[in-house]
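All protein chains of the complex are present and in place, except for one that has been dropped.
Moving on to chain A:
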Amino acid sequence: MTARFVVGYTANEHGADALAFATRLAIASEAQLDVVMVLPSEARSSTVPSDIGYERHLKARSRAWLTEASKGLDPEVAQSLHVRYAESFAEGLIAAAHEFGASLIIVGAARGGILGRSRIGSVANELLHSSDVPVALAPSGSRELAASVGVSRITAAVGSRPGASALLDAAVRLSKAMHAPVRLLSLVSIDLPAGMDEGLAELTSTAHADEVLATARRELPAGTDVTVAVATGDSIEAAVRSLDWHQGEVVLVASSRLARPHHLFLGSTASKMIRELPVPMIVVPRTSTGKTAS
């Protein structure tokens, strides 16, 4: 079965970012795209009377936007376009993902990010705190990257906390689907309590990185290209800056411990990372539903 990705589309640069990144993922993994526009449903209106004429106009306009967007898409990517109604954009996307059995929701993350980096917009924020489907955030400027870049590497950011196994599963699956090597990134040194002895921290993180690598090796089929990197720095931001990033890189992070089972909740480490990352990020639920790009 081909994987299906839901793209949360809006007719602006964020929508274009989301669509461009989604195309890149779809080409790499031969997935089908469901491009969805979510319109506000009448039920949320409490002060403004609804107007059928205006609803129709909006719908026609949204169709035109979708058609326009689809014209610019790579014809080789299987795609379908949809208009949905929901009380909020995030709610509509999650419902659409369920409807289509999609394994990923892709949205544009950025709003006014500085120097190509991302800030989480309100829609992405709502998704990242309620979705039970993995969510990908395309940073501002994704639309300028050619689809042929593909996915050149998958970086899984692993902490010491429980949940790493779900993340690894997802990374392995993605790696297979996208035919891309995996880089395991240990954030242990930064996850440790502040003020800890530096030498000890380094030792712990190296040990952890080794452990992670060993686990991953066991899980990955023979011949998969795996590397390990240890993030160092005073802060997450500094660590992210110090690493090298491919143009076609995709970062995987697990959602926070605070999340309900099978649901996302963006942790503080991940939200700090997202501000610095120049590449797209996929957040997977703690207990993986086992659907990521399957």
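We adopt the following convention: a residue touches a chain if its C-beta (ideal position, glycine included) is under 8 Å from a C-beta of that chain, and two chains touch if they have at least 3 such contacts; residues count from 1.
Keep this in mind: contacts and distances are computed from a predicted model.
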{"item": "Identity of the absent chain, which is to be given by its UniProt protein name, from \"Transglutaminase-like putative cysteine protease\", \"Formate dehydrogenase-N subunit beta\", \"APC family permease\" or \"NADH-quinone oxidoreductase subunit I\"", "value": "\"APC family permease\""}
{"item": "Candidates A:R84, A:R173 or A:R286 - the one touching the absent chain", "value": "A:R84"}
{"item": "Touch residues of chain A, complete complex, unshown partner", "value": "10-12, 15, 39-61, 63-68, 70-71, 73, 79-85, 87, 99-100"}
